[in-house]
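Every protein chain of the complex appears in place save one, which is left out.
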Amino acid sequence: MTVRTEWDHKWSMVVDIDRCTGCQACVVACQAENNVPINTEDIFKQSRAIEWIRIERYWEGEFPDVKARYLPAMCQHCGNAPCEPVCPVYATYHNDEGLNVQVYNRCIGTRFCANNCPFEMRFFNWWQPVWPESLRNQLNPDVTVRNRGIMEKCTFCVQRIRRAERTAIQEERDVKDGEFAPACVQACPTGTLVFGNSNDPNSRVAQLMKSDHPRRYRLLEHLGTEPNVVYLKKVDPYLKEEAHNGSH
Amino acid sequence: MDLTRRRFLQLSGVGALGAIVFNGCSIPETELEIQSPVLIPEDVVAGGESWYASLCRQCPSVEGVLVRVVEGRAKKVEGNPEYPLNLGKHSARCEAALQELYHPDRLQQPFRRDGATGQNKPITWDEGLNELVTRLKALRDAGQASRVLVITDPLRGHLGKVTQLFAAAYGAQHLAFEPMERVVLRQAIKDVYGQDRLPHFDIGNSAYVLSFGADFLGTWVSPVSHSVAYGEFRQGEGRGRGLLVQVEPRFSMTAASADRWLPVRPGTEGLLALALAREIIAEGLADPDAARALTDGRGIAALDAYGLERVADDTGLTTYFGKERAVQLIQEVAHDFATKRPSLALGGDTAAAHTNGLFNLRAIYALNYLVGSVGAKGGVIFNPPSPIDDVPDTASGAPLSRWQEVAERLQRGEFDVVITRGVNLVHGLPGALQFQEALKKADLIVSFASVPDDTTAIADLVLSEHVALEAWGDDIPDPAPGYQTVGFQQPVVRPLYDSRAFGDVLLAIAPEIGDDLGAALPWNTMQDVVKEGAQRLFALNRGWAKATAPFDAFWVRVLGGGGWWDTTAISAQKAPGASKAPAEPVRPSFAGDASSDAFYLLPFRSHALLEGRNAHLPWLQASPDPTTTGVWQTWVEINQKEAERLEIREGDLVELVSPAGAIEVIVYPTPAAAPDVLSVPMGQGHASYGRYAKKRGANPFQVIAPQKDETGALAWAATRVVIRKTEKRTRMIKLEGLVEARQMEESPVIQVTRGEEGS
Amino acid sequence: MQDRRTLTDIQVNETLTNTVLKTPLLWYVILAFMGGIVMLGVVAVGLLVNMGQGLNGYNRPVMWAFFLTNMVFWIGISHAGVMLSAILRLAQAEFRRPATRAAEVLTVFALATAGLMPIVHLGRLWRAYWIFPYDFSRGIWPDVRSQAVWDPHAISTYLIGSSLFIFVALIPDLAVLRDRTTGIVHSIYTMLAMGWRGTVRQWRLQAIAGIILSALLLPVFVSVHSIVSWDFSMLVGVPSWHTTIFAPYFVIGAVHSGVAGVITVLVLMRWLFGWHDYIRREHIDSLARLLFVVALAWFFFFMLEFMFGLYHQEGTEMVVRELWLFHAPWNAIFVIFILTAFVIPVPLWLFRSVRRSFPLMFFTTILVNVGMWLERFLLIIPGLERKHPFTFSWGEYAPSIFEITIITATFALVATMILLFARAFPLIPLGDAKEARVLRDEIRIGRRTVQAVLREE
Partner (left out) sequence: MASEEVARDVLQRTFVKGGRYWQAVAVLAVVFLLGVVGFILKLGDERAQWGYFAATFSYLFTVAQTAPVVSVALRLAKNHWRRPLARASELFAVVGLFNLLFFIPLLILLPSIEGRNTIWILGVWPSRFYTPHIFDTLALVGLVVLGLLFLWTAAVPDFAAAREQRGGRGRYAFLALGWQGTARQWRIQRALLGLLGGLYFMDVLTTHFLISSDFSMALVPGWVDSIYPTFHALTGLQAAVAVTIVTMFLLRTVGGYREYLPMESFWGLSKILLAMSLMWFYFWWSAFITFWYGRLPVEQNIIQLIMFGPYRPFFIIGFLFCCIFAVGLLIWNPLRKSPAAMAAIAAMILVGGFFDRMRLYVASWSLADTTEHELTKVPAAIWPQVPDLLVIAGGLAGAVLVYMLATRVVPVMSIWEMKELRLYQVPRQLVRRRMLSLGKPE
């Protein structure tokens, strides 16, 4: 009894780096939505902070011609995901809507998948996540609170996808473009993140990720993991030379 | 799944084959079989949810939010897509309203603090209010009502009205406190544009934004609304890509997003603005009327003091870029600003926080006249007055001069009762004021708080207040989005603890203090007050929620929609036109060591904690600073080469010493800092503010010297400090890994294009 | 010159069963000490289960570290057993005789210990059995594409195979013990000896079984470490691991450390049980020569691995090499590893006097294994610290006290198990010792006497 939808969805994301200001709204939104444990000072000290989406900041140049480049990075939901075949227990697999799904209950914590994720997008629960009792009130009932010893990562807010699809089924229609958005996309004030069904050629995401978009690229494309997240290049009119344009 | 014989054979066949040949290239048939029993919990959605519209109170912008409530518990805060300011978007701070609501250290009932033992004794609301009323009554009866001081955060909307009415009717002093007030900004807007309300900066329609000091994408004025516009400005459909130039001595988040960053010397922003004006006029690109007004009809000779080369030197650009390039840069900016229209100049934050802050801002805002951007699309758009006339629609903290005065009066024992609400004076005023000691001179300090902070810690009577998600309220945004807007705040959950709303308490005690007070405040609850405001909007019979049905239908609509607004109700006011530029520049002066060992200290609002009001919220403590990615700590950003010169490394603990005091911070060398500047995030250094903020990091207000601008406002960027090394080391805690993140040349993860393709 | 003494069958039986029948006092002392350390390790694992893997030094991106390093190490050690027993048995090398049992025992115990490591490393080790296809009714199978499924199956196959191998070789010795014990112990040995009477037919069958098992185990032995290497080399996520040479490189490295481990154990046995007549200079000399050749081959592979890291001039590979060579602590570890695994011991083995010195062989082989442990550490961790061009996430790793305790405990565990084994079974095959005596010969050429062995024509 596979959960089947009668339509053909492929959930995809577009990230327009030129818009991102590094404001972190997406990050906190994701943590609130997905019951991500609190990243305490200790956790940061241990280099074990969990941020399903994170803003990577890269320096370029030297003072005074210095630039900070922001990369919003989340699981790329690779079409050919290296994290999947290495999982011995099928705790991570590809579903029929283009998502790289993580089944917390199956995971035994080998961390194999994390090693094989070239994007460093998987997070391990090194400790039992704890919240002060009162803060547990905030936990999203649609999202499992993960146990210690298992892997987690961005799910494209699958609970929101499911909710939207269920509503659509009840109302006997297809999910409308922009009807819902993952928490990070919803939050992002600059419109850097766009989400939708890329199988629908009229969706905004499909329009933006067209192969002829002049700024289109994908992360580490040469690895052939076929990421389901498409990036649009940063524009810098004062760039010295048109560097960084190779697909490698 | 019924297992037919055929299927069994299929399965075993595939299974055996799969075991022999590692079928890694494609998803084997069997995987679909395997998938079926493994239903991940997220596949099953259960439970209903409700979304309530309300207002976000995590920062002074006050934007519209929707709160998700499941089983009576608030679960998620998101931007209200209808709300004109933020259009469905929100900031990192906003989400953390939940953590305020559920904060483990929230006050669950009122407390009385025993002055002798310092012990907190839980009391009932009745006991607490009794004491307060008795005290206030006694003072008033003795004709000493003015010995009562009410200090709140800047309050707009009906809560502001109630508070003002209360203070006025009682005869108490009412002051608003904000650590980084907008006094200078308001004065400059008033002086240059003749506006009482802050204007709307139309970034989204602008082609060129020139920002002086204002971290408008991070924390300045209305960051989410700016960011929404910024997205459009960058890559909006059907428009070219806007250019952003940031003139700021610090590498703020906005500087990081800018196409060009001009790190001028602190306090010279106005100088540069006038040099640009001179250049624009000289090139003949300026609006003639504005040029004439600015130069008093004398042509650019009137601006001789702002010659290109001189300003290039004075602003320090020569030092960083070399003379030739510095001059070229200024010319380029002037040219682009004048030609890439509509263009917009705005300024604030550090540009305003100097002894010459007003000079700087006036010069900056005058630029908009030269390019015809005042009152025009893509420029500065004026805001109409509030649709409800007798509620405060602008609110700003009192300037430093007032606080100095208050501190002195407190010291002289001129106040008996001090009531504070939503302000942390002890943390947010420059340490040199010794405000804590002054406050203690009062007989009774009453503090309304939901999570006890440094000021609550010295209060005698602590009254547990609702958090925003539990309380009624409304807001007249300032700045508004260019048209009349009123936001409505409704409780989205039942109060968790024995707490009350500040407004409700004022309304409740007013009649008890005196009948005249009761008459001045004739409402029972804030809900009534807000509802009455809504009634007045209903009476206007316009705006999106306009309803012909009875008021109740209107009420449901504005509550459900999160507010009332009328896009046609725009400002009719005209700008007075440019006025004469000062012939001679006003130069900044700095407190502290003037030697070359000293650095300019640029404290800045943390993008998440702001000046410290959000420091108790763990999500925000853990939210990486956009440029350093630092968390949970207070660090000092120092130019890498300077750090090398001083032989300090990342993680070293150093003391920053100013005449006002010293703080211990962690060194973070960065390529993005001017050599003579140190910047330190605000927000930490609380003696008490719940478990997540307590005794963490340092408070830069401790070293900020109480320098003032001519408006009397705190010139918080006008202090110079020296670095004193300590032998201590720790680890700079940040999200960035252990290696300075720079892209690998042959495989950059962020690809950059010059964008000639037209996108 | 060969320093052999002629021994009678009776002497052989007496001395070689003395571990079982007359236990030296030292045995108890060492056992108690080792057992204590093992208990510490057990407590540490208990805490890991209870509190989570956070107790270890792992982080993002270093998700694998000490435990898997140690797994590779012990699997390496385990390769000595079959290498010596099977290959040398097939090649009829005489010098194998005293070493086979010790080597096989080391194999089994090292392997069992190695198998524990990935389990201890699991986030939810109480679910470790999920990697076996145990539950047909739910239809949840392990993913056969995962190396983490290949691994446990390969290791358990090898473990079962080599246990069987030991057992077959042990049967005649069990019979000897059966005949020398009484009471309940006697009945246990009786059962285990399976009616061995030492008839010609039984000997022939035993020999054939040994040869068949040798031939069967050889591919298993190669495959086990190859599969372990694929845990690393097949990952595209860690560029410096993704290299084609890993399988043979790991195998030869395993043989290097394994043979060294066997020599260490032989020297220790000789010292502990006083088997001077069985473990002789010529034996370790021959083993050392073998080790020399293996070490050269291993070094050749290492150089290839190193070179090809640089070959493509890929940034992600270069940074790992840069870590190895220029950044503390890796540069120190790198130098120590090269010195101990190769530069110091291998040239020393060129000297006959070294090869024939028990103390020197003991120390040089210990050095080899120090180096080989560090080699695995160097292969695994720096690659993770510098995984990909996302330099933003680059990190570092340091083990916690838990990892160090558990690693130490694994060494104690292997020692404990060998000691316990020695208490129950002879560590040198009696039959082999006797056969060696029979097949010894001498040839006179002119005035010289040349040692010779008898072979079937």
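Letters A, B and C name the chains as they come in the text, with residue numbers starting at 1 for each one.
FYI, a residue touches a chain if its C-beta (ideal position, glycine included) is under 8 Å from a C-beta of that chain, and two chains touch if they have at least 3 such contacts.
These numbers come from a predicted model, not from an experiment.
Only one of C:Gln11, C:Asn50 or C:Gln451 touches the chain withheld from this view, namely C:Gln451. Within the set C:Glu314, C:Glu375, C:Glu396 or C:Asp432, the residue that contacts the chain not displayed is C:Glu314. Seen across the whole complex, the unshown chain contacts chain C at 1, 222, 226, 230, 233-236, 242-248, 300-301, 304-305, 307-308, 310-314, 438, 441, 443, 445, 450-457. Those residues of chain A that touch the chain absent from the view are 80, 82, 85, 222-224, 246, 248.
One rule holds in what follows: only the chains that are shown with their structure count from here on.
Taken together, chain A and chain B share the touching chains C.
Remark: the per-chain Cα centre closest to the mean position of all protein Cα atoms belongs to A. A comparison of the A-C and B-C interfaces places the larger number of contacting C-beta pairs at A-C.
Annotation: 64 Å between the Cα-based centres of chain B and chain C.
Of all residues in chain C, those touching 2 or more other chains are 61, 140-141, 143, 145, 389-393, 395, listed in ascending order. Contacts with at least two other chains are made by residues 47, 49, 56-58, 71, 85, 90, 106, 220 of chain A.
By the touch criterion stated above, chain C contacts chain A in their complex at residues 51-54, 58-61, 63-64, 118, 121-125, 127-128, 130-131, 140-143, 145-149, 231, 234-238, 384, 387-393, 395.
Within the complex formed with chain C, the residues of chain A that make contact are 46-49, 56-58, 71, 73, 82-83, 85-90, 106-112, 114-120, 123-128, 147-151, 220, 223, 225. Considering their complex, residues 61, 138-141, 143-145, 314-316, 389-396 of chain C touch chain B.
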